[in-house]
Structures are given as C-alpha cells and as structure tokens.
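Of the protein chains in this complex, all but one are displayed in their positions.
Note that the chains take the letters A, B and C in the order they are written out, and that residue 1 is the start of every chain.
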Amino acid sequence: MPKIPYQQAHSLSRIALTRRHRADEGFRSVGTASLLVVIVVVLFGAGFMLVARSSPPVMQPIEFPHFRHAGSVLEGGHEINCLYCHTYARRSPVAGIPPLAKCMGCHRYIATDKEPIKRLTEYWKNGRPMPWRKVHDLPDFVYFSHERHIQRFVFQEGQPVQQVCGYCHGDVKTMKVAERRRPLTMGWCLRCHEQFQDTGSQTPAPAQDWLIEPADVGLAGPAAHRGVPRNAPSDCWECHK
Amino acid sequence: MEEEIRKDIQWAQINRDVLHSMASPRPAYWALVGLCVAVVLVGVYAEIHQYRFGMGEARLNWPQMWGLYIANFIFWVGVSHAGTLLSAALFLTNTEWRRPVYRSAEAMTSVALLTAALFPVIHLGRVWDFYWVLPYPNERGLWPNFRSPLLWDMAAIFTYLNSSMLFLYYGMIPDLAIYRDNATGWRHRLYGWLSLGWMGTDRQWRNFRKGYLLLACFLLPLAVSVHSIVASDFAMSVMPGWHVTSFPPYFVAGALYSGCAAIITLFILLRYTFRYEEYLTLPILDKLCKLTFAIAMVWVYLNLIEFASVWYGHDMFEKEVLLEKAAGPYAPAWWTMLILGVGLPFTLLVKRVRRNMLVLLGLSMLINIIMWLERWMIISPALARNHEPYSWGYHWPGWVELSITLASFAWFTLLFLVFVKIFPSLSMYEVKEMLFHRRHVSDRLVREPAPEADSATEG
Amino acid sequence: MGIERMIKQWFEFRRSGQVGDEYHRHEYRWGMTIDLDKCIGCNACVTACYAENNLPVVGKERFARGLAMHWIRLERYWYTGEAGEKKTRFSERGAQYLPMLCQQCEHAPCEPVCPVTATYHTPDGLNAQVYNRCIGSRYCSNNCPYKVRYFNFYSYYDTWQTPLEQQLNPDLSVRDKGVMEKCTFCVQRIRAAKNRAKNENRKVRDGEVMTACQQACPTRAIVFGNLEDPDSQVARSWKVHKMAFGHNEKKEGKKPVRGYRVLEELNTEPSIQYLERVRDTDV
Partner (left out) sequence: MDSGKIDRRTFLKIMGLGGSGLILNLTGCGNASIEEGKEQVTAYVDPEDYVIPGDEVWYASTCLQCPAGCGIHARVREGRVRKLEGNPDSPVNLGRLCPMGQAGVQHHYHPDRLAQPLARTANQLQPISWEEARQRLQKIVTTVKGNSDRFALLTGSVSGHLGVLIDALMERLATDRHYVFELLTPATACHVQRELLGVPAPRFHLDTARLVLSFGADFLGSWQSPVHFAAQYAHFRESPRGTLIQVEPKMTLTGANADWWLPIRPGTEGWLALGLARLLTEEPEIAARVSATVVKTLGEYTPEAVSRITDVSADDLHRLAKALRTQRPSLVLAGGAAEGQIGGSGNVAAVVLLNQLLGNVGQTLDAPGRPPLPQLLGRPGEPAAVHALAKALPETDTLFVYGANPVYSAPDFLRLEDGLRQVSKVVVFTPQLDESALAADLVIPVRSYLEDWGTRVPTYSPEAGMIQMQQPVMRPLYPEVPGIGDVFLDLLKQIDNSYAQWDDFYAYLRHAVQLMRPLANPADEANPWGLPPMLEPPVLKPETTEQALSEQELNRSFWETVVAKGVLRLGTTTQTLRLRIRPVAAPESPAEDEAYPFTLIPSPRLGLYDGRHANLPWLQELPDQLTTVVWDSWAELHPETAARLDIAEGDVLEVRSPEGSFQAKAVLFPGIHPEAVAVPLGQGHRVGRYARGVGVNPLKILSPKFDVVTGEPALYATRVSIRKTGRREPVVKLASSDSQHNRRLVRTLPASKLKSNPEV
C-alpha cells in the first residue's frame, strides 16, 4: 500500500500530480479497480489530513492580534520577539500565556482607548487571569517540551526565534487570532526528529516545506549549524510517559 | 468387510437427499437457532459489561493475566484442525471414505476459526485498539512487533481462516451449481453467482481438480504451522510450564484429537438430522473412531514426553509447575483431563462402542470437554506457580468469562446451523465420485488380483 | 519512511552481538544497586512510588483479588527450612526483605512478546512501557519472571476523590483501564535531568537524578545512576562487587562478593544488582 503523501495534502490534485512518489508509477501499471481503491484511500486520507491540519476557529476572550505585535513594522506591526511574551517557553515544557502584568506593562499606556484593551484592564483591576483557550493542544499522553526545542534551536544553534517557533506554530506574525496550522501529529513530529539524527543538511528536509522564508523574518539565509549534536531522540519514552 | 457406501445409490437420489437438507427449516431448527442467539446475546452482554468496567470483571488477576479466553482460543483453533486433516490430508492420501464427511468437517474448520478469532480480541484490555496488531501503514510510522508470537498468531489465524474458507468454497462450487440448477427465483440467481458459472465442462473439471490439489497442498502445512504458532505463544515464553520444546507437536496432536472428536459429534448429528444414513455410514464412523484413537495415542505419547522432559530436565521451576498441576487446587481438573483424555480413546478399541451412536455421541462430546480442560490446564496452573513466590495466586472464572465461553459454543453452533441450511453439508459430487470409484475402480482392484501379482505367482 | 525504517530495525534486531550491544554505545545506561543489608523493609519506597507515579489505591476487596498496583513491592520471607536454612522455632535471624521492582532487564522477556511494541528497550537501557500504545494483551506480564508488571483491570482515575486528585504528578499519565504499567525508574525525572543537561551542553551528573524510591529510602539502601559513567556511585558499586552485564554465576562458577542479580540464571540480564543481606550468625 502506498504511503499517503499527506504532507502536501492541500488538495487532491496536488497529491495526484505533484508528488514524486512511487505511488504515481503504480497508478499506471495496476488495473482500474486498484486505482479506484487508491483514490478512495487518498481521498479519505487527504480529507482527514485537511481536517487535522488546522484548528477550528478558537473563540478567545479578546481577539488578540498577533500580526500587530509580532508582525513587520512595514505592515503596522511591532516586531516583538516571541519570547518576550511567551517567556516560559525557554525554561519550561509549557510555553504558557504571558501573565496579565506583562500585558499591562505596555497597555497601561498604549491603546488604552481600544475596546479590547479596556476589557484587558478590567481583568487586571479585578485581579483575575484572562481565560485564554488552548489553540495548540496535544493528547494528554504527549509530553512535549518547549524548553528543549527553544534552547536547542534558538540559544545553542542561533536560529531566528520566529523561524524556530514557526516550525510548529506556522507564521504566527501574519495571524489575527492564533490558529493551528500544522497537524501536530506523531508522524509529523517524527519526520523532523529523524532528520536530526545524523549530520545531514542544515535544515530538516520536511521542515523546508513549512519553513518561513528567511526573508520574511529579515534575515539572510538559514543560520549556521553550530556544532550542536544532532541527536534528536526517536525514543517513545521521550514524549509518552 | 462392510461397505463404506452402498453401491447402488442413484445419483439423482444423492442430489435429492442433499438438497433436501437445504429445504425450509423445521420449527426445531428455529428453536435451536433461537436458543443459540439467546446464549450469544448473553455473551455479548458479558462482553459489553467487561468493556465498560474493565478486564477485572473477568476475574483475571496478577499473576493470572490469561484465563479462559486464551484457553477457548486454543480450543477452537484446535477444533478447526481436524477439518483440514479430513479435507486436505486424507485427500492427498487418496482416502476414499473421507468424501462424505469432509464437507461438514471443512465447514467446522471455518466456523471454529471464526469463533477462535473472536477470542484474542475479546481478551484484549483495549479491544477498541485491536487493529494495532495489523501491520498497516499509518501516519505515525509505527509497526507491530514482528518478534511477538501474538503477531504470528494473528497472521497465522488470518491466513488459515482465509485459506480454509477459500478451500471450503472452492470445493463447493460444483455442488452450488447443482443447487442452482434445481432452484428457482432469487435462489437461482444467488447460487448462480456463487457457483461462478460452473458448467461442468471438461476444462472446468480439469482446472478445478488442479486448483483443489494445489489448495490442499498449501493448506496441509499451513494447518500444522498454525497450531505450532499458537503453541509458540507458550513455548516462546520463559515461564515454567510453558517453555516446553515439544509444545508445537503437542498442540497439533491435541488439536487433531479434539477436532476428530468434534467431527464424530457432527457426523452423528448430521446423520440423524438430515437422514444421511446412506452416506454417513457406520463403517466410515468406525474409521473415524480408529483415526481418533491413533491421534489420541500421539497426544498421549507427547504428554509422556513432556513429563519426561520435566523430570530429566531437572529444572526446579518446571517440576514445581508439574507438581502444582498434580497437587494444587487445579488438580481435580488436571487429573480428570489426564485420566479421561488417556483412558477414553481406549474404549474406541471396542467395536461395540464404535458402532453405538449414542455412546459415541457422548464420548466425543466428553473428549471435547476434556480437551477444553487441557487447554485451561496449560494456562492457569503454570501462571499460578511462576518464578516469583510472592505473586502466586489462582484464577477461577466468573460469570463474565463463563458466559462468553458458553456463548462461543452457541456462536459456533449458530454459524454451523446457518451453514448447513445455505450450503450442501455433504459433497454431492464427491460422493458420486466415490460411488463411481466403488463401482468401476476399487471393486475391480479388490476382486481381481493385480496383473503384476499374477505374473509374480506365475514366475 | 515507515517501511525503510521497519526494515532497518528488523536488521538491527537480527544483528548478533554482545550483551547490551543491541544499541550503539549510548552515553547513559541506568542501573541500580540495592543493598539488602541496609534495607529495613520500612516501605518508604513503596509510598514514595505511589506519590510520584500516580499509583491508584485499589481497596481491600481488589487487593484480595490480586489487583494491587504497586510498582515496587516489599517481599518479606521467613526462614522456612529450605535450601539448607535452619528452621527454628522463632524467626531468629529476622525477616528477609526484598524490594522487588522492574529489573529493567537488558534481555527483557517482556519486550519481544508485545504484539504492538508498547514495551521496548530504550537506548539508555530502560525497559519502556508506552501506555498509549498498549492494547492490553498482557503477554508481557505473563512472561515476566519477576512479576512486576501490573495491569489496569479497572479504571482507577476516579479513585482519587476530590481533592486528592490535585496531588497527581503532572509529569506522567494517569493510566486508564486496559493498559499494562510498571516501574519506569522514574523516567520523568530522568528525562527532565537529561533535558537540563542537554540545555547546558553537559552530561547528567551522578546524583542529579534520583528515583523516588531512592530519594525516600531512610537507609540509602538504593543507589541509582549511570552505569556508563565509571565514576558514578552505582558503577563503582557494580565494579566492587564484580558485577557486569553478561555475568553468569553458573557459567563462571565463582560468585562476586555480595553482588547478585535475582533469577540471573534465566539470562534476563537485570539492571539491578542486589547486595546480599549479611547476618552475624556468631552471636
């Protein structure tokens, strides 16, 4: 059975036409019946992956505009570093939501007349945390560590933060309300991890598919691989405990 | 010597007799089906209960992680083996008397396997994930563990089930065509489909025979390997009482033993129910009994081998397990199993027993119960007395396990009941062939001395 | 990816080699030494394990049925006049305590029998159990000579009555019915320490990671650490007692002083060395 090339499964046509998969050759040589079966399977797979790829729209207490905070100055953003707000990511398995105090650090003075900011201030005055909802949720038996990924790629290898975060979170700086753009499935995780088990190319091959273009983050070319050992674990117990 | 089949049966009568078995069922049939469905429903309820509350409802425990489900699994796989023996092995050895019996035996194989295949699933802690055992390509890039005997089991059972069902169906094609020719309306169309355009041309017959031979050749080693693999569930472990080299042949012998007994049961029941006296004759039953005896002796011998290897192997743990079987809480069951399992086949040496239907019916059913006990006695006593004295403990089945076990018997009966009503339970064309042989080939061989022999005496 | 990897792994399985060579030499191999002369049988390790690893309390009725879920259990044996022991009127030489936990065998009998690879060997020498992969065939528990694998015969997550569930350790799963579980050498602590070490570009230091049982033990009878690090406390203790993987008492005919591994003759290659209990029989 051919592997379902869900990686590029934006549409059926792309699966059928663009992939350099051996399955393509298979189509010609087998009879119509098997082709039918394959198409059904691919349709099902593509449909599943499309559903799995991005999250349903998430209703947040405030429509937080990521593009305004992290986006390019040219487009009216402020180019704030991801780790400025999501400060836990570099030292905890959980990236976390910035504490209200951090928001208020700026919004005590900035844009105080806007409706969302007023609501924000209200929460602050009542001493109640914002009831943010999860956008990227993993099954409960998955133990993913933000800390390890940020430490490795940002601090040990020196890659740009937005690019590193973007591996899994997509190009958040263009989003209005954050949404999930990557499947976050186990096979998806493993593809990257497998690439990091020997000294191969600088960036993981599957990762290239979802990499944010360096130009987008105002950097020239991928950052150098600084002799950080490429020993990404592929051990089940690394994530399932 | 008595005739295995009367020579003067008309072919039309064969058709009539067999097709009559597929006529609209009598109320007794429906009553039996109803009873079976009821028992199966009880089992389904038990399974739902177990699914909801957990495997603990099966009264399994630490260290008794396996119980009746696995015993049932081995039992039903074992029962299935005799069908293949009759249909494939005896076919390859050109044994004539198999012909009237093999169809029902073959059906029993498939039905027993359909029953057996349920148990590994029922037994799982997380039944809803049973398909993870299958090596299917998935997003996670995970594969099952090809080193695990359980995976071999799965592969073996699936292969065996598919092949034996194919074999059963394949062998039925000429008979289905007969039914098609005698049926009208939707039945005609249905059996037309099922008989795949069988016209009985020479070419079809030639190909049919070739295919049948090939399938038989394939199936025979497969059957042996299947139960050997089931035996490796135990033999591949390190547990005392399970880690026994002779388990594969022991399991195969036990399987054939119980399977033959099951065939005798079905033989008698079919003969009575469908008035197959002309075909399922006493001389054939007599031969079946002798076959059963022979296989039973192989089983007895392998039992002795096991004891001897424990004794001479001088392994403390193995000895303790044997002692546990003989003197522990399971001793009554074990001794019953051993004494009756060894003793009962010897009654088959008595001709009057071999000719007495009622006695044989009781005997064959008893042997099956004994063999079921044997399977249980492989599992529980060995787990009770493992390497770790602190874990020793026993398992006594509760209502959940017992209901599901009973339901498996009902399920088996139900499937078989359905089979005999929609398919010919006796091979018409093979019986015809048998008659043909009797009339034109065998008799000549027997009555007229072979020319070579003549020449030898002359010389 | 899948098929190639499967084939690659298959060849790895088939490669013959020395004990412990199934993986390339890894920088960690976790091992333990339990000194039975220091173990007093107080059960602190057992309670610590309950607290650390979210073990459920099953209650009297289920305990009686053999459904207790203690990853580490304390076995207590009396002298009953076997194996040359003198049977006395009283248990004059005290009780014989044995903390029994998963031995993290290098040749674990549980690993090859799992149909779905829910239990397998990690590169750092642990015998892993992946709950979310487990389908509950229970073969591993049957095949474990130490009987240290416990099955979730029921759902226990509702046995933590509010607010007891607030105590649960968020670093590992609470297991639901139908899966097998066992001692993990507190893998959540090991993984946390390894991550910390990787962040700082170093190896995990000896003593940086302690198992819950070790940390609680009032007599420090349990020593845990990296056997690949010759300076670690546990490696030193293995060396002093002439214990090593591949050691076979029967074959070599000579026993290292005090060190032994339980049921070593089954060639399971446990990662836990026990030190013999010592009793002054002269008094």
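Note that a contact is a pair of C-beta atoms (placed from the backbone, for glycine too) under 8 Å apart; a residue touches a chain by one contact, two chains touch by 3 or more.
Here the structure is a predicted model, which means the values were calculated and not measured.
**Student:** Which of the visible chains would the unseen chain be in contact with across the whole complex?
**Tutor:** A, B, C
**Student:** For the full complex, which residue in C:Ala44, C:Ala197 or C:Ala244 touches the chain that was left out?
**Tutor:** C:Ala44
**Student:** Name, in rising order, the residues on chain A that touch the hidden chain in the full complex.
**Tutor:** Residues in contact with the chain left out: 55-59, 88, 91-94, 96-97, 99-101, 123-124, 127-141, 180.
**Student:** Which chain B residues would touch the chain omitted from the figure, given the whole complex?
**Tutor:** Residues of chain B in touch with the missing chain: 126, 128-129, 316, 320, 387-393.
**Student:** What residues on chain C make contact with the chain left out of this view?
**Tutor:** 36-38, 40-44, 46-48, 50-52, 57-60, 63-64, 68, 73-78, 80, 82-83, 89-98, 131-132, 134, 152, 157, 161-170, 172-179, 189, 206-210, 212, 215-221, 233, 240-241, 257-258, 260, 262-263, 274-283
Just so it is clear, only the chains that are shown with their structure count from here on.
**Student:** Return the chain pair with more inter-chain C-beta contacts, choosing between A-B and B-C.
**Tutor:** B-C is joined by more C-beta pairs in contact.
**Student:** For chain A and chain B, let me know how many angstrom lie between their CA-based centres, rounded off.
**Tutor:** Computed value for the inter-centroid distance: 56 Å.
**Student:** Taking each chain's centre as the mean position of its Cα atoms, how many Å separate chain B from chain C?
**Tutor:** Centre-to-centre distance between chain B and chain C: 43 Å.
**Student:** Would you mind listing the residues of chain B that make contact with two or more other chains?
**Tutor:** Correct list: 137-138, 141.
**Student:** Check each residue of chain A and list the ones that touch at least two other chains.
**Tutor:** Expected reply: 3, 187, 190.
**Student:** Mind pulling up the chain B residues that touch chain A in the complex?
**Tutor:** By the definition above, chain B touches chain A via 136-141.
**Student:** Per the contact definition, I'd like the list of chain C residues that touch chain B in the complex.
**Tutor:** The touching residues are 1-3, 5-6, 9-10, 13, 62, 65-68, 73, 75, 77, 100, 109, 112-117, 120, 133-139, 141-143, 145-147, 150-155, 177-180, 263, 266, 268.
**Student:** Contact residues on chain B for chain C in the complex?
**Tutor:** It comes out as residues 53-56, 59-66, 120, 123-126, 129-130, 132-133, 137-138, 141-151, 154, 233, 236-239, 383, 386-391, 393.
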